[in-house]
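Of the protein chains in this complex, all but one are displayed in their positions.
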Amino acid sequence: MPARSNDLALPTDTEPAIALRGIVKDFPLKRGAAVRALDRLDLEIAHGEFVAILGPSGCGKSTVLRLAAGLEQPTEGEVLVEGRSPAELIRAHRLGVAFQEHALLPWATARNNVALPFRVAGREVDRERVDALLELVGLAGFEDARPRQLSGGMRQRVAIARALALEPDVLLLDEPFGALDAVTRRRMNLELARIWMEQRITTLLVTHDVDEAVLLADRVVVMTGRPGRVLHVQQVEMPHPRGGEVTRDPEFHALVDRLTGMLDDPEPVAATS
Amino acid sequence: MSRVPGAALAPSRGLAAGGVLALLVLVEIVGRLGLAGPGWPPLTDVFGYVAKPSAQQLLGRALTATATAALAGFLLGGVVALLVAVLSALVPATGPGLERLAAVVHAVPLIALGPLLITTAGREATPTLVAALAAGFAVFVAATSALGSANDAQRDVFTVLGAGRASTLLRLQLPAGLPLIVDGLTLAAPAAVLGAVIGEWFGARRGIGVLLVSSMQNVQTDQLWAAALTAAAISLLAYVLLVALRGAVNRRFQ
Partner (left out) sequence: MSIDALSASRRVPVAQEGTARPSPARLLTRSLGRVLSRYWTVAAFVVAWQLWSWLTGYNQIVVPPPAMVFGDVLGNIGAYLPDLGWTLAMSAGGLVAGMALGTMIAVVVWSSRIVSGMMTPVALVMRSVPVVAMIPVLARVFGYGWFTVLVITTVVSFFPAFVLVGSRLRAAPQATSDLMAVLGASRSTVLRLLLLPHAVPGLLVAFRLTAPTAVLAAMLAEYLMGGRGLGTLFAQSVSFHEVGRAWGAALVATVVSVACFVAARAVERRGTVRFS
């Protein structure tokens, strides 16, 4: 079963945290032509659920995340986050995001980078929370380091701490470990699993790494491209917390193999565009 | 062949000194032998002229006037250009129009502006204003591209965090653009000196530019070259100072 936050009475527990309904997204090209990135896509994510979108590059999975983040507008259909439009959540500073590029401010220390959301929202910086977040992502002692002085993995940790700074309603992660080497990536996956266990924030992760998706998510959504559609939704029943031992579990491997097979040879979807 | 810092430095310093020395010797020889006619004096004659107290007084007065005009113009032009660039970042609709205006103002040839400014702003203010125009354009071009230099991922983060235009400008665009803005200042400094000198050609009372034109007309070749070298020297000094500033900024902001 997907893990659910059970302590707080959520305002609208029956309503999904993120809802994308009948989404069509076209990108205009030159001379009036357009390319269809997403075609009638539906996706709902429950409160406290961790959903991974898995797919080959160019299948439109990042576009799904950018729609939820309010960085793109759908051509058709509606996007609701916490029952409101993403733009409203942005204005209320309720979204957290991390990209493949860490997008840290190179002139600011790790501490000031994590404090950025407070400043942008015009709130007083909660120094204790900033330091606690840096400790949570394993960067105690590196508070005053500049991004340039940190390794690639450490930079992504800072970016994730920044995304968590204002206790967002929704965490959006777009290939956050995509630029890391395989060893660091695996370690970061286990770290993220631990951090998520402590925070239990509704999370949407976009990735092309099958291991990463299965290790972290309650549900894996497999997408195909051109135009982007949902090919398959896979419930991952393994209980949290998932540590390194999970990756040696035969059940884990069976699941990874099945999903990998789908990516290699997607079932032909009737083209109706 | 490899670039070992310590090993490569010594001979290249030697070569650099050799290069400057060779240039000076060449200028001296051309002058000494009269290869380029009477208009090209030996360098030692020019230095001999500069050593005279009367010449130093003349050059000093001119230098003060020109340096003051160039500095005032540099500051005025730089501040106005930065304000306009910030305005076009805060109100994007004004951007294309302001850029066109800057390009047109820049393209108005200085010879057209000089006499115009003399009649409207007066002889004293003209060198400063021409310097401000020359420096301001360099700063404006650099600043508009500097304010757009933050990368897309950083902008997306600011958008999702709900940052307003002013907050994005203050916390992302300005610091991210600072190295490019300083690059613009590095170009603007010699431009301000040049602007001040050209502004003086249109009828200022004193300054290096006045000295250049009057020496040309009165065939005072040593004085002409001394004035030219002085102009080059303050331009070089301004450039070197800003290159040092640029080094400091780049270390801090990249």
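Note that the chains take the letters A and B in the order they are written out, and that residue 1 is the start of every chain.
One rule holds for everything that comes next: contacts are C-beta pairs under 8 Å (C-beta built on N, C-alpha and C of every residue); 3 or more make two chains touch, one makes a residue touch a chain.
Since we're looking at a predicted model, the values are computed, not measured.
Only one of B:L15, B:I29, B:A121 or B:A244 touches the chain withheld from this view, namely B:L15.
Taking the complete complex into account, residues 11-12, 14-20, 22-23, 36-37, 39-40, 93, 96-98, 100-101, 103-104, 106-113, 115-116, 119-120, 152, 155-156, 190, 193-194, 197-198, 201, 208-209, 212-213, 215-216, 219, 221, 224-225, 228, 231-232, 235-236, 238-240 of subunit B touch the chain not shown.
By definition in this document, only the chains that are shown with their structure count from here on.
Residue ranges on subunit A touching subunit B, taken from their complex, read 66, 69-71, 90-93, 95-97, 99-103, 105-107, 116-117, 119-122, 148, 162, 172. Interface residues of subunit B, counted against subunit A in their complex, comprise 151, 153-154, 156-163, 167, 171-172, 175-176, 252-254.
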